[in-house]
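Note that this complex is displayed minus one protein chain, with the remaining chains in position.
The chains carry the letters A and B, assigned in the order they are written, with residues numbered from 1 in each.
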Amino acid sequence: MANSNHTTRRTVLGLAGGAAALVIVRPVDATPAMLQAAIRNVVGEANVRTGKVKLDIPPLVENGNTVPMTVSVLSPMTADEYVKSIHIFNEKNPQPNIGNFYLGPRAGRAQISTRIRLADSQKVTAIARLSDDTFWSATADVVVTLAACTEEAT
Amino acid sequence: MPSALINIPKKAKRGDVIEIKTLMSHIMETGYRHTASGSVVPRDIITSFTCRFNGTEVFRADLYPAIAANPFITFFTTVTESGKFEFEWIGDKGFSETAQASITVE
Partner (left out) sequence: MKFAVCIALLTAMSGAALATEIPLAERRSGYSFMSADTKAMQDEDTANPGMLFVLDGEALWTRKAGGADKACADCHGDAGVSMKGVAAHYPAFEKTLGKPIDLEGRINLCRTNHQQASPFAYESRELLALSAYVAQQSRGMPIAAGTDPELAPFVDKGRELFMQRQGQLNLACANCHDDNWDKKLAGSAITQGQPTGYPLYRLEWQSLGSLQRRLRACITGIRAQAYDYGSPELVELELYLMTRAHGMPIETPAVRP
């Protein structure tokens, strides 16, 4: 909101309140270096390719506190060719990791769902490790809108 | 005792791939929030979820503070025989809860 060139008393009050709320609810963001380190922790020196992974997450969410998401991976899920694990990361929460999910051939279908928290509009990345130890990924942008009238922090 | 909700089909055919949905009550306090007086609210989250079928692990997850309160996790598994699914949630402050669900395979 850079259009406040008619700063009324109400606007000033509003901005003051907003700033106070920000201090309380938002700690430091994860840095791109932290995100890279978290991903390296999982994939090591391996190359991560785009593809095979589908990340279903709403592009615009009504509340960042509970965002539904589904990750599915293209895999026959046979004894020889299956998904070992799925790892989910975010860009701007205080911590880059969201969750690690360990599957295996008997899962039958390489798909998991959960609900996550997003502190702000940001990218979410899912990386799958296949049975041949190759890594595949998908990334999605999520816009998080904030409720107009939120409660005061307690 | 915290409540859990497990959704699995009661019956399936041998070789079917079934979906398992789980919901566990937990606040998932991130450890990144502060009270109005400025003190940090200590982290209190579930860190691990495991599903075993007749004693064998079929699914496992590591959870971080970015998992929403009352963790909801769904996944798939192939059913081979009748038996019992056991679910286990482990977390901070000694949190440890289990739930069970049976399936009949025809």
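Before moving on, here are some points about what is shown:
To be clear about the criterion, a residue touches a chain if its C-beta (ideal position, glycine included) is under 8 Å from a C-beta of that chain, and two chains touch if they have at least 3 such contacts.
Keep in mind that this is a model prediction, so the values were computed, not measured.
Hidden chain, full complex: it touches shown chains A, B.
For the chain missing from the display, the contacting residue among B:A12, B:C51 or B:A68 is B:A68, taking the whole complex into account. The omitted chain makes contact with just one of the residues B:L23, B:I90 or B:V105: B:L23.
When the full complex is taken into account, the listed residue touching the unshown chain is B:S3, out of B:S3, B:T35, B:N54 or B:S102.
Residues touching the missing chain, restricted to chain B, are 2-7, 21, 23-25, 27-28, 68-70, 72 (touch as defined at the top).
Although one chain is not shown, part of chain A still touches it, namely residues 1, 4, 10-11, 13-15, 17-18, 21, 58, 61-63, 65-66, 68, 145-152.
The rule we apply is simple: only the chains that are shown with their structure count from here on.
Each chain gets a centre from the mean of its Cα atoms; for chain A and chain B, those two points are 20 Å apart. Listed in rising order, the residues of chain A touching chain B in the complex are 24-25, 27, 65-68, 90, 93-95, 97-104, 106-118, 153-154.
Residue ranges of chain B in contact with chain A, taken from their complex: 17, 30, 32-36, 58-69, 71-78, 80.
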